[in-house]
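Data first, discussion second: the structure below is written as structure tokens.
A protein chain is absent from this complex, but the other protein chains hold their places.
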Amino acid sequence: MTDAAASAAITAPVIEMAHISKSFPGVRALKDVSFGCAAGEVHALVGENGAGKSTLIKILSGVYRPDAGDIVINGQKVSFRHPVEALRAGISVIYQEFSLLPERTVAQNIFLGREPRKRAVIDYAAMRAETRRVLDVFGSGRRIDPDMLVAELDVASQQMVEIAKAISLNAKVVVMDEPTAALNEQECEILFGIIDTLRARGTAIIYITHRMREVTRLANRVTVLKDGEVAARFDTLPAPGQIVHAMVGRDIADYYPPPATPQEIGPVVLAVKGAANVFLRDISFELRAGEIVGFAGIQGAGRAALAMALFGSVPFTSGSVNFAGRDGTFQKPRDAIRAGLGLLPGDRKAEGLLLMQAVRDNGMLTGRAFGGLARSDKANAFASIDSMADLFKRVDVRAASYDQEIKFLSGGNQQKVIVARWLALAPKALIFIEPTRGIDVNAKAGIYQLMRELARGGAAIMMVSSDLPEVLGAADRVLVMRAGTIVGEFPRGATEAEVMLAATGETVTGEAA
Amino acid sequence: MSLADTTRRTVPFERLAPLALLVIAVLIYAGIALGTGQPQYLSFEGVVGVANRSIALGITAVGQTFVILLGSIDISVANLISASAVLASVIMNGNPMMVIPAIAACLVLGLVVGVANGLVIARLEVNPLIATLGMSLIVQGALSAFVSNFAGAVPDDFQWFAYGNIGPMPFSLLFYAVLILLAWVTLRFTKFGSDIYSVGGNADAARLAGIHTNRIIIRAHIVCSVLASIAGLYLASRLKSGAPWIGKDGVYDLESIAVTVIGGTILAGGRGGIWGTVAGVLIFSLIDAIFNLTGTDAFLKQVLRGVIIVAAVAFYAIRSKRIVA
Partner (left out) sequence: MSNEVLAKTDAPRQRRRWLLSVNPIYLVLVVLLALIAIRNPQFLEPFGYMNFLKRAAPLAILSAGQLFVLVAGGFDLSVGALITLTVIGASMLQSNDPSATWWVICLLFVLGALVGLINGLVVVVLRVPSLIATLGMMITLTGVALLWSGGAPKGYLTDNFRFFGRYNFTGVPLINLLPISIIVLVLVVGLLWWLMHRTNYGRLLFAVGDNPRASQLAGVPIGRVRVLAFVVSALSGTVAGILLGGFSGVSPDAGNGYELQAITAAVLGGAQLLGGRGSVPATVAGAATLTAIFTLLNFLGLPNPVRSAVQGLILIGAVALAMYRRKRTGR
């Protein structure tokens, strides 16, 4: 769906990726993708999780080699055998998971691998001076000392260091992957200013986001990736609705299951009053059976901390909690689970899955944890091998066999196995953290459906997500957190702007609320 | 969002703790020296004597610090120390002309073992614990095949290493001091040192940034093994001969790791340094000296040693929020 009218400022592309294809065992990540960016252009790369954006970027930065297709820089074909070659070719990628070394200083991080030397030793003075020069590009409002340890910086500052690194490398192409995830409004504006500066200097910027607001503010062109292919390319800025439609392939309205009706909402399952710990203060809210409550807020607002506190992993130190009629906060996850509260962690690989074990063993894990150490592993009070298989079918886990190692399953199927794990316990309440992270578009709908079914079955569902449209679409009501406490509540039909305002305390133009 | 975001870190503890432990150890030492009516141990000679007890451990620990900073480890040092001592002793065999060749041979031995360890860990990607455990067994086997007790003899000429003095200071202590300074300068100012911290901090990020991680691993292990060989030379000089069990007997493997950890260097790598290790060595010297002052039975000493090492590491580890295996 290309627009014939060309944008005036686009000159010949600095970087061109032509007909790139890439497959991994069992998964075709990219098929015939062509994508380019010119000097002084911001080209937004948009798409759902799993659409192929990060694979494309990893090919660009030399981490992967494409199965087919070429990379052309300033008219010359290149092939990277090692990421450092991409760096030298002038391509800098700022990943979502920063590649910074926490125990080293800002200057040491910026100059990692290319420390300037004076005779046999490292010239720290020169490093410091150059670091300061590069940091000054960012202007006031952020005092980062070159000798500070990265571990001592907050997330936004760490990101500034990543960008400083790219500037210091004189990158011709800078790729930014969801750079505003952790920033507040003011910091976003600073970032946009930096991007404008880079743009004026002739840097080609590839900007990955799924926030339409940013696309509108920054992009010259927009490319939409879906399921590994280019679904749409816009050479001039389209309406956000057009972009979303290309991303998702259907109208937003059909995507989320309908909300709970008042009859479906039952008694209070969880009541929290004035609870606090070192990360949270004055937390008060209720969860009722049959409803899905979403928790929104920017990174660092305390949503994960709240989930952890409720679950007993990092407990509350004051306040009162009543769960299913019993008073008292949980001091460890085992107690919470015994009482009927479950939690699906946000980082499946690190905190949810036993990657080397079979699908079946992942499903039966919690049941076995409460089933008695010396008892047979075939069946316990919560599930047997057969009933687990039934549960897998119910949540639609697709696997060649349940004895297969779970690491071979797709993200969506892995998540469903974890849901099945909790289903076996018939929990009274379930907390989902980032329920659809790393899951492709179609599987997401399945997860929302599952959540709604669980709610209809009488459970209280708490959903923590950084994806604002998701929170507003899938939940019955949304609680907003900021700086460790709950600052507002919104019904299902609220706008993103309203929620962002509560989450950041500022309007879009940077004024305080 | 990862749940790890909800934990906070405290930085200063690892910097201050070794110092605190050191002060406590000094106070206990002084207290017992005075309490048991042996104030001569508080004199200059006494203090120097304390420091001198652990030269071998100190030298080994410097090398161990390099590899632990990298996120690796070296359990083969104890047997390598024995091998080096025996090798030196056998080659010298009482002949002053053979001192230089013996020293050269030991350094070469250290080089070879270090390269082997480094290659197995970097290229074959074997777990460093297993790689160096395996190497330890190989060295032990090779050594035991040739000698079973003290072998060879160290000529008087070489004994200056352990017993010589320059002015009031023992040569060995000065040697150790120079070594520490060299290590500090290397770690703090050179690219090699900087790269060690980088690889230890995040090997993937370091590799992506163009650092030759394999080379760094091999070099660090060379440093560790060569220093262990030197420690073996020192022991040969001190004991006037070498035997295949002196490394194991002195528990140099576990103790060099322990003093490094007590000094604030974390086992996962990327954080720590030489001065902490030096403090750790001093603490262990003081503990040893305290045992001596109180006339503790040798076997009881062994029992307590194991307990103290674990307790000392626990002092640091218990604050960690990470799950430990």
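As written, the chain order gives the labels A and B, with residue 1 at the start of each chain.
We adopt the following convention: contacts are C-beta pairs under 8 Å (C-beta built on N, C-alpha and C of every residue); 3 or more make two chains touch, one makes a residue touch a chain.
These figures come from a predicted structure and were not determined experimentally.
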Residue touching the undisplayed chain, where the options are B:Val50, B:Ile290 or B:Ile309: B:Ile309
Touching residue (missing chain; options A:Asp361, A:Glu434 or A:Glu470): A:Asp361
From A:Asn220, A:Asn277, A:Asn380 or A:Gln415, residue that would touch the chain that is not displayed: A:Asn380
Residue numbers in chain B that touch the chain omitted from display: 73, 120, 124-127, 129-131, 133-145, 251, 253-254, 257-258, 261, 267, 297, 299-307, 309-310, 313-314, 317-318, 320, 322-325
Touch list for chain A against the chain that is not drawn: 25, 311, 313, 333-334, 337-338, 343, 345, 350-357, 361, 364-366, 368-377, 380, 392-393, 397-401, 405, 421
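Everything that follows uses one rule, which is that only the chains that are shown with their structure count from here on.
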Footprint of chain A on chain B - complex, ascending: 1-3, 5-9, 11, 189-191, 194, 197-198, 201-202, 204-206, 208-211, 270-271
Chain B partner contacts - residues on chain A that touch it in the complex: 63, 82-84, 87, 99-104, 108, 112-115, 117, 120-122, 124, 149, 151-152, 278-279, 299-300, 303-305, 307-308, 313-314, 345-347, 350-351, 433-434, 464, 466
